[in-house]
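A single structure is presented below for examination.
Of the protein chains in this complex, all but one are displayed in their positions.
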Amino acid sequence: MSTSSTNPAGGTDGRKAPAGERVADWADGRLGIYGLAKANMRKIFPDHWSFMLGEIALYSFIIIILTGVYLTLFFHPSMNEVEYHGSYVPMHGILMSEAYASTLDISFDVRGGLLIRQIHHWGAIVFLAAMLVHMMRVFFTGAFRKPREINWLFGFLLLVLGMFTGFTGYSLPDDLLSGTGVRFMEGAVLSVPIVGTYLSFFLFGGEFPGTDFVPRFFSIHVLLLPGIMLGLLVAHLILVFYHKHTQFPGAGKTNKNVVGMPLMPVYMAKAGGFFFLVFGVISAMAAIATINPIWALGPYRPDQVSTGAQPDWYMGFSEGLIRIMPGWEINLWGHTLVLGVFIPLMIFPLVLAAIAVYPFIESWVTGDKREHHILDRPRNAPTRTAFGAAWISLYWVLLIGGGNDLWATHFHMSINAITWFVRVGFFAVPVLTFIVTKRICLGLQRRDRDTVLHGRESGIIKRLPHGEFVEVHEPLGQEQLHALTQHHQYQPIEAGPVVDENGVERKRTMAEKLRAKLSQGYYGQDSQIPKPTVEEYQEITSGHGHH
Amino acid sequence: MKKLSARRRHPLAALVVLLFALAVTGGLYAAFAPADKAQADTTAQSLAIEEGKKLYSVGCASCHGTGGQGTSDGPSLVGVGSAAVDFQVGTGRMPAQQPGAQMPKKPKIYTQAETDQLGAYIASLGAGPIKPTEDQYSPEGANVAKGGELFRTNCAQCHNFTGKGGALTGGKYAPELDGVTPKHIYEAMQTGPQNMPSFPESVMPEKNKQDIIAYLGTVASGESESPGGLELGGLGPVAEGLFGWVFGLGALIAVAIWVAARTAKAKKS
């Protein structure tokens, strides 16, 4: 394109290169940007709305950082007690921490401060929601398979860190609601056997609440966690670029290519534009809906509380866990084991870990070492889909448990009944969901098979000469035939032979037996419908089609 | 005197004496008016009690017993006072549709006059909290901020930060306080209706109650300000999470579908 880069004089042909080009040349000489651009400028990205869920998360993260920096200009992370004399009359003369007072100032005395606060908080709500939905998209389409397992873990860590960044963030204003949440956390930390009290005293600088937790949470919230997240995020994106995006099956799409539009210019405009769209939507949310009106909540005091005390939604499932747990407590040899709190505290990471380690379980069961760039349709992986649905159902049941008091008042039910429902549902609902989802997937597989073999129901009813009515089935185009049959179907593995080739009896390990069992459960005849073969298709279509 | 005695048999004498007696009575009446008025009020009071008793035996006695002594369906009303009656009947909670622990608010059935009569009757059964006067419950000049603090100490645990209500055990609930009149808030604190504990004068003086009423007037009335926009029910993170998912993420996914969708192709035919 350009000759000047090879020409130090910059245009001996009498023409000076345009300014932009000269700047690019300068940068290339130092950063090697042309090499990077060559590989990436026309990088192809496939088009699908569900591929943009991660972008929503990415952009809301950027929005949170931008607004968060603004908030630090006005927020005082201090628990010194002050008497309030700002603009908000219903708090005049009330003793509160500087953190709370400065949050009131941001809301009532800094022009636009309230808007930025609300964008920041709504952004966090959307960020976490988008991460979860993005993760579900990756899960249900099997995009986590080789070579993307590590990136799946990066994403998972981002979700978990996001949760805790959110928690430390909404605790900063030191209002009555978040203070109650911090108190809950302190109680949970105290329940840890042996070291619980020490952890709590180190975390809070002594007895709860002390005067340290706001400044400590502040540095965790603005520095430590976002710093780690930023690193993970960059790694996550680099890997997305490096692996190239996955794509849904279809004509012309293979495991060895990626079909779509180039980064420059289409995705530059689409993805760049989408950032503004996300920012615009979140700003509009902040304009029309209040979030965390701390002025209505009052400053934190450990002897005050309000009903309806819940965490933000992403912590809601842990709230559900703690609410449904029976109050078990064991006193032995002068020590107390607070199972009623400690068990939920342990199940909380387990619920998350269950979904995080799933890719490794699946790849162990299949033993598949190939790279996968073509996405699965969820129905073609019934066990995985059922597992994911069961996980979501568990998450939902716990969310219901976490808001049991509000469901009780708004649906006129007994809080005790809801708690019991959730206690039973914790075990029953995921199992039921698993079974039902698997059935649905198999049903859809059967339908796909019928559609391939017999064509699509056209809705046209024809009367045959002898009076019978039949519906006309239209044969599928090759594109559809390909899309519906391109997936790979695994065969269940057998636990290796009991006797090896030399006739020596060998022991099958437990792991081997388990793997064979799981494989049978995944790919046995009850778990997938064989896809139509070419012979079947030709046999049916070779005659005069079908009736 | 002679003149007087001479005329004492005059036909008009009786009239004069009568007038004189009337004048004296009038004077005495004027002199002892308060006492006499009290007597007249007592009459009015007993009239009200009579009327109240009639209303009571028609509308209330089936649950609370003919003498207000209570039955298995309703508690004794001896000593609950006119404040309790004014609250329960004035907010439509009484008469109840069916006995139970929770009495929902309904359109009231009795007029204020009838309610007062019922109150008078119940008050006559035993001393109890008296229906407050306006200067007792008027939030005029009260300290809103102090009210907020008192509300968070004493009330928010059941009624939520800004009086949106909350759940109690076994399907019972603390009602929403939006739009409840100052009088009824005062009476509720005074008397402790249903499962609500009372906050009597001895532990929460009138001034505290006025502060609380003033606070509720600021945060829980139709005119309450919500600077940030939609209040989302004032219910906190659950409502916020729902809004964020449904409207926030919902809108963003709709936008994403638009961004990723193929542009319509030109029809060739």
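Labels for the chains are A and B, by order of writing; each one numbers its residues from 1.
The working rule: a residue touches a chain if its C-beta (ideal position, glycine included) is under 8 Å from a C-beta of that chain, and two chains touch if they have at least 3 such contacts.
Basically, contacts and distances are computed from a predicted model.
J.: Hey, which one's the missing chain according to UniProt: "Transketolase", "ABC transporter permease", "Cytochrome bc1 complex Rieske iron-sulfur subunit" or "Urease accessory protein UreF"?
T.: "Cytochrome bc1 complex Rieske iron-sulfur subunit"
J.: Specify the residue from the set A:Ser60, A:Thr168, A:Ser191 or A:Thr433 that touches the hidden chain.
T.: That would be A:Ser191, which touches the missing chain.
J.: Which listed residue, A:Thr254, A:Gln489 or A:Thr509, touches the chain dropped from view?
T.: A:Thr254
J.: Which one touches the absent chain: B:Ser62, B:Ser76 or B:Ser224?
T.: B:Ser224
J.: Across the whole complex, list the residues on chain B that are touched by the chain not included here.
T.: 101, 150, 153-154, 157-158, 166, 168-169, 172, 174, 192, 194-200, 202-205, 208, 223-231, 258-259, 261-269
FYI, only the chains that are shown with their structure count from here on.
J.: For chain A versus chain B, what separation do you get between their C-alpha means, in angstrom?
T.: Taking the average C-alpha coordinate of chain A and of chain B, the gap between them is 50 Å.
J.: Under the definition above, what is the set of chain A residues touching chain B in their complex?
T.: On the chain A side, the touching residues are 47-53, 55-56, 89-94, 107-108, 114, 118, 122, 125-126, 129-130, 133, 176-177, 270, 273-274, 277-278, 281-282, 285-293, 296-298, 301, 303-313, 316, 402-406, 408-409, 412-417.
J.: List the residues on chain B that touch chain A in their complex, please.
T.: Listed in rising order, the residues of chain B that touch chain A are 143-146, 148-149, 152-153, 156-162, 164-171, 173-174, 215, 218-219, 226-232, 234-245, 247-249, 251-253, 255-257, 259-262.
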